[in-house]
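All protein chains but one are shown at their positions in the complex.
Right, chain A next:
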Amino acid sequence: MSAPNPESWIQVTDRGIYVAPGDFHVDPTRPVPRAVVTHGHADHARPGHGAVLATAETLAIMRHRYGERAGRSHEPMAYGETRRIGDVTLRLAPAGHVLGSAQAVLEYAGSRVVVSGDYKRGADPTCAPFEPFACDAFVTEATFGLPVFRHPDPLHEAMRLLDARRMFPERAILVGTYALGKAQRLIALLRQAGYDRPIYLHGALMGLCELYRRHGVDLGPLEPATGQAKPALAGEIVLAPPAALNDRWARRLPEPLPCMASGWMRVRQRARQRGVELPLIISDHADWDELTATLEEVAAPKVWVTHGSEEALCHWARGRGFDARALAVVGWGEEDADPEDQGQVGGEGGR
């Protein structure tokens, strides 16, 4: 008997990706009885599910964000461990995206589908590196699925902050970063670059940094940015959610130099629209080269592209002989959407 066609057992419903022979969803966008969650970003890890299966780190992030609403029961799974759910065998493999991020490797009757969640291939000291699995269908994101998105060396980007400090010692170097993943990665990069002064944090970033630390990620000395005397922050690096960058919160800082760490900063006009003076191209999503290299590497005959620039990545994949199509999962990609539409704090400019 030949293996079943992936389409026959994986379906897209209004709640997201449904794995029928196991009766569970992967990263459901609405509450479901049984969810497998790839990582802790809010567009993939939603509150209100019944049983939630994920890495221990992802579950900790969900509890930190949602408290009581993080799901009725939590089943932690380590990378590499396998578990049988109905007729499906599930394994979580590192995705290299943020702390605890995983690909869901699903097997049913000899057919293997990998739902990669969000991923990147570049080095990141704050999480385990992506592990490629050969499969029959590969579900991929395409956040940066245009060939103009090519992320440079992140360490070099982080060092531009140190240059800015040297040149503008009287100003606070204020960097907009997402609270989960980007903030901690940037801190780790700065430490890698030899920066050992305290790094100052907006209140919204403190909890997740503490969580990373509890999971063994060393971030060096961190201080709250609130409650410091204004002149004391001259020449210091301050991290805050993107929405705080140009808003009233920033008035506590001496002449802040607005910076932003995001893959979207690759396009100058985007950075300018945000009033960013120093854009840092640092992303936790695969860039164009990483996306295409990954498709070649996992060599899945079927490629399903979920969110981002699906059209362009499908076009490329078809040209290389893949059977590629866009898979519309409503709701994925919101957390890392174009920063112009971002609103993580106070709804400033939010969607």
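Here is the rule we use: contacts are C-beta pairs under 8 Å (C-beta built on N, C-alpha and C of every residue); 3 or more make two chains touch, one makes a residue touch a chain; residues count from 1.
FYI, contacts and distances are computed from a predicted model.
*Asks:* Any idea which of "ABC-2 type transport system ATP-binding protein", "ABC transporter domain-containing protein", "FAD-dependent oxidoreductase" or "DNA ligase (ATP)" UniProt assigns to the chain that's been left out?
*Replies:* Hidden chain, UniProt protein name: "DNA ligase (ATP)".
*Asks:* Based on the whole complex, identify which of A:I85, A:V276, A:V305 or A:V329 touches the chain you can't see.
*Replies:* Reading the full complex, the residue touching the unseen chain is A:V276.
*Asks:* Mind pulling the chain A residues that touch the left-out chain?
*Replies:* Residues 146-150, 152, 167-168, 246-248, 250-251, 255-258, 266-269, 271-279, 309, 311-312, 315-316, 319, 340, 349 of chain A touch the chain that is not shown.
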